[in-house]
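Of the protein chains in this complex, one is absent; all others appear in place.
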Amino acid sequence: MAGSGKAHMRPDGDTVLTVEDLTVEFKLGKDKIVKAVSGVSFDLVRGETLAVVGESGCGKSTLGKAILQLPKPNSGSVNFLSTELTTLGKKELRDMRPAMQMIFQDPVSSLDPRLPVSEVLAEPLRVWKRGNQVEIDAKIDELLNAVNLDPKVVRDRRSYEFSGGQCQRISIARALALDPTMIICDEPVSALDVSVQAQILNLLQDMKDRYGLTLMFISHDLAVVKAVSTRVMVMYLGKVCEVAPPDELYQNTKHHYTRALVASVPIPDPERPISSGFIQGEPPSPMNPPSGCRFRTRCPAASEKCAAEEPQLREVAVGHFVACHHPIEE
Amino acid sequence: MSSLLKIDGMSVTFATPRGNLRAVNDVTIELLQGESLGVVGESGSGKTVLSRATMGLLPGTATRTGTITYNGKVISELPKDEVRELWGTGMAMIFQDPMTALNPVRRIGSQLTESLTVRLGMDKKAAKLKAIELLKRVRIPDPESMLRKFPYQLSGGMRQRIMIAIAVSCEPELLFADEPTTALDVTVQAQVLDLITELRKESNMAMILVTHDLGVVAGHTDKIAVMYAGDVVEYAPTRQLFSNMKMPYTEALLKSIPRLETPTGSRLPVIEGRLPDPTKNEPGCPFANRCPYVQDKCRAEKPPLKDAGNNHFYRCWFPIGGEK
Amino acid sequence: MSSTEQIATTDIAPVQKARKKRPFGFYLAGFWVALILFLAVFGDFLPGPQWDESFYDSLGVAPFHQSHILGTTLDGYDMYSGLVHGARLSVFVALVAVIVGGAIGTVIGVASAYFRGKIDVVITMAFNIMLSIPNLVLSLALISVLAYSDENNPASTTRRVGVLMLSLTIVIIPILGRIARGATLQWSSREFVLASKSMGTTNFTIIRKHILPNVAPAILAIGFLAIGSVIIVEGSLAVLGIGVPGGGSWGSMLANGRGNIAFSPWEVYLPAGAIALTVISCNWFGDYVRKALDQRESKI
Partner (left out) sequence: METIRMIFKRIVLLSTVVVIATFLLSLLMRLLPGDPAAVLVPNAPEELRALIREETGLSKGIFGYYWQWLSGMLQGDFGKYYLNGGYRPVSEVLKKCLPPSLFLILYAQIVALALSIPLGLISAYKENSRFDRITSSVLFTAVSIPAFASGIILSLIFAVQLGWVDPIGYESPFGNPVEHFKLMILPVTSLAIGLTSSYTRLLRTDVIATLKEDYVTMAASKGISNKRVLWKHVFRPSSTTLLTSAALNMGGLIGGTIIVEIIFVIPGIGYEIAYSIGARQIVAMQTLIALVSFAYVFFNSTVDLITNITDPRTRERRV
């Protein structure tokens, strides 16, 4: 698309989360409005990992936070476990929070530097009165063991004594503390070295299997996404471009933007240098997005139709949806 | 081709409150004219310090030893003022974060023409014309209006292009590029890398490309130095390195990179453990505690840099595929 | 989990205990502050001449006199006991003003920055209004109105001290309030606050557990500086003749001694020195806390 549409929705599935026509706009000064997310719809089926991929400014992080109502979206609906979140009162929304958790990009900033690890993990348990001190202590040890940190060593330490990867493990443990149904991971590995990246990605997979989680995995890196996701949604300037299972998406790319993203992934192979051939320039400002298809200003296949009419998501292969007037033909 | 830069046995230590921190250990590297070298390593490997130390851009707490020869002249013992003569006109640098590497309170034009007027002695008019030409070379649309802009008015990709224009403005022979694309989006990263390669070809400029990403160096360098804990652990022509790697660390690093071919749901190979403490001087190979092929000798004695032929060097007792 | 991924204990960098060698100034400043606090609390129980008794047989004797260790004023008051007594008033006034004003300012500033919106606009404006009047002028105006007295009904010393403290407290509120607001803005944008919110923690708990402890060091640092400035303002007020009357504080000792400066300069030097040393010590502690804070920040 970058367009709209709901062809990719699965109303019959065991959905955990259904997002429809979600719109988030920020006011910047008097008449500057950043259109961060513009009418995005998708759903999450229990046990799947949906990856949301796009470059900076595409609205992927904003989307993740808007689902948790931090802050509330401007319009659209977010239905989580059959409860409409956007219209919930403060107290009812609070009651929903344990089931939906989030892991943030910056491993250091997401832990309070003043609190020892045991306090970081105890906080959600105390807020929700999950047991007495002994039970809480036991739970903390269990969580730390689950993320492969030795409780005896780490309990009393503070975040700045840990490396980025270890901080991220603690964040994961904290997100798991309340036995959530869904975790939104906002670029959880992009601040880490490659060797550590792999550890955290594996850990997330393990936790997903062990606790039966449903994940939404936000990332800018298609290669990272490939390893962990069961479904990928590509976003550009606040709109959805393409939705497909990862293998299908990479082998049978339909959207010109997705193709450019795939081609730009640096491959550690001297025979296959990365290519910038497919698109030029940089994304336009989200304050003043192009009409019709938002990608048309950089798209090699753009036509007049793309300026006039916004493409809708349609199914081009089983489970493969694309919002483009001129999808790539094999 | 003749030798442009030769670093011989360079070490860099920083004085810290916890003692001396060894950032770079006894590194020897040679670069020919027009050649490009990729320096790859994770954070804490000393790759950024290596490039800054070579140029002489270190803070006062650092001590550098070893010899640096540039164009046949030993520059490591020169006084600062004479080294500075080389900066800009001989060696230039582009930095990682285009958001912080341009002066926020000065216009693009004044930052771009500064080297031209101060270093090359051009008058204002000639410098302006040259600046416009430079902006065209880095593919910036409407260069004339660009001169009057401030950095905050530009996107990250544009700023990185400006920085490249500044770096190449005095036609240096050697370009240090310190993670030039890490802060950029992937599609922009590809464009900027292509641009740098093109500019190098045009003027036969050598480059040292510092990055954490083996994928970035693979397509844009002639040879690669892999760094770990301050050591160059493997040093080889690019194709040679990828086709015949000797060093277990290089292999582990390569394997841990997620790829588009990775089957969904598969486990990624990891490097366990962590870097050794750079303030302590422990015996043995610094990678020993993380190496899958570790043997007793590795823990006892640090391996020397060995020659595998074909300009391929490595630092391991038990290299992959055996010696030679 | 596969065994290759067990994160062994050795994996975590050992704690680097930075050598906690405090600079010499720390002990010097600490000694002075401790001495002043001790004298302020126990001064009256120590042996020595009465502070408000005039010794007619020894008017204006120089320091190191046998019975008046720091000399006397031209009116025969003992300098040593005057300084000891003055410590109580000067320090007490400064402490109360900074602690009470700081507490109020912190609460307002933190709430303002955390909740943002209209409250923040109003509070920021209120702070700006109060800061728009130089603090000496503001306290002058407040005191002259609140401690108003006419000949028939003179304000008692206690009331004047009370008014002095009240005015200085009001002056402190916007100063520390603005610091608290700034620090809160910085901390509340950190992701751990969002994380806590996303777990359903209430705003009150977030402020209590995450914001206040992180904001506190910055306020403490400025608080020390504020104690110094309050002592200076108190002295200035005394020099202007509106402070505590009758040589009850260091400032008013200095004000009283001004006229005699050509004859007994120690009347000025001693209280001025006491004020300067105390202010230096407070500033020093403030600086120390700020530096420690910067170091911690750089680690985080």
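First chain written, first letter: the chains are A, B and C, and each begins at residue 1.
Basically, a residue touches a chain if its C-beta (ideal position, glycine included) is under 8 Å from a C-beta of that chain, and two chains touch if they have at least 3 such contacts.
What you are looking at is a predicted structure, and each value in this text was computed from that prediction instead of being measured.
Asker: In the full complex, which bits of chain C touch the chain not displayed? Write them out.
Answerer: 125, 128-129, 131-134, 136-137, 140-142, 144-146, 148, 150, 228, 232, 235-236, 239-242, 254, 258, 261-262, 265, 268-269, 272, 275-276, 279-280, 283-284, 287
Asker: List every residue of chain B that touches the chain not included in the displayed model.
Answerer: 55, 57, 84-89, 92-93, 95-97, 100-106, 114-115, 118-119, 150-153, 163, 166, 170
Assume only the chains that are shown with their structure count from here on.
Asker: How far is the middle of chain B from the middle of chain C, if each middle is the mean of its Cα atoms, in Å?
Answerer: About 51 Å, centre to centre.
Asker: Report the inter-centroid distance (CA atoms only) between chain A and chain B in whole Å.
Answerer: Roughly 32 Å separates the two chain centres.
Asker: On chain C, where are the residues touching two or more other chains?
Answerer: 5-8, 11, 13, in rising order.
Asker: Quick check: what residues of chain A touch more than one other chain, meaning two or more?
Answerer: 163, 199, 202
Asker: Per the contact definition, I'd like the list of chain A residues that touch chain C in the complex.
Answerer: So the residues of chain A in touch with chain C come to 65, 68, 70, 94-95, 97-98, 100-102, 104-106, 108-115, 123-124, 127-128, 148-150, 152-154, 157, 159-163, 166, 169, 171, 174, 178, 199, 202-203, 206.
Asker: Quick check: in the complex, which residue numbers of chain A touch chain B?
Answerer: Where chain A meets chain B, its residues are 55-56, 163, 193-195, 197-199, 201-202, 205, 220-224, 226-230, 245-247, 250, 260-270, 272-276, 279-280, 282.
Asker: Once bound in the complex, which stretches of chain B touch chain A?
Answerer: Those in contact with chain A are residues 42-43, 155, 157-158, 185-191, 193-194, 212-216, 218-220, 238-239, 242, 252-254, 256-260, 262, 264-272, 274.
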